[in-house]
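A protein chain is absent from this complex, but the other protein chains hold their places.
Presenting chain A:
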Amino acid sequence: MSSRIYLGELEELILLMVALLNKEAYGVTVAEELKAQANRELSISAIHAVLHRLEEKGFVKSKMGGASTERGGRRKRLFSITAHGRNALEELRDTRNLIWNLIAKTTTL
């Protein structure tokens, strides 16, 4: 079960962004997407930190992309979600859904 999945709120959010960006995820795009979708402004270093942590935990994998002039000729590291990452996200979503369903049945908000 999900007891072995440790995903913080921010980690989950960024993992979602990586999934959303679909192989176009790297520091800057993740930051922009976070701003656009969740209205969260995070420093680029924080995003890198989370991405590295996710990679260590095996939720994302990375490879170096091509160089582009807008980056001053530097390559970017492109992140994509692993199957393990996708499973984790789904499990989290399922757990939440299950609980939301229970809430809807027993109480009125």
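Going forward, a residue touches a chain if its C-beta (ideal position, glycine included) is under 8 Å from a C-beta of that chain, and two chains touch if they have at least 3 such contacts; residues count from 1.
Assume contacts and distances are computed from a predicted model.
Asker: The chain that is not shown, which UniProt protein name from "FtsX-like permease family protein", "Anti-sigma factor", "Flagellar basal-body rod protein FlgC" or "Coenzyme F420-reducing hydrogenase gamma subunit" does it carry?
Answerer: "FtsX-like permease family protein"
Asker: Hey, which of A:A46, A:A83 or A:A104 is the one touching the hidden chain?
Answerer: Touches the omitted chain: A:A46.
Asker: Which residues does chain A use to touch the chain missing from this display?
Answerer: 26-28, 31, 43-46, 48-49, 52-53, 64, 70-72, 74-77
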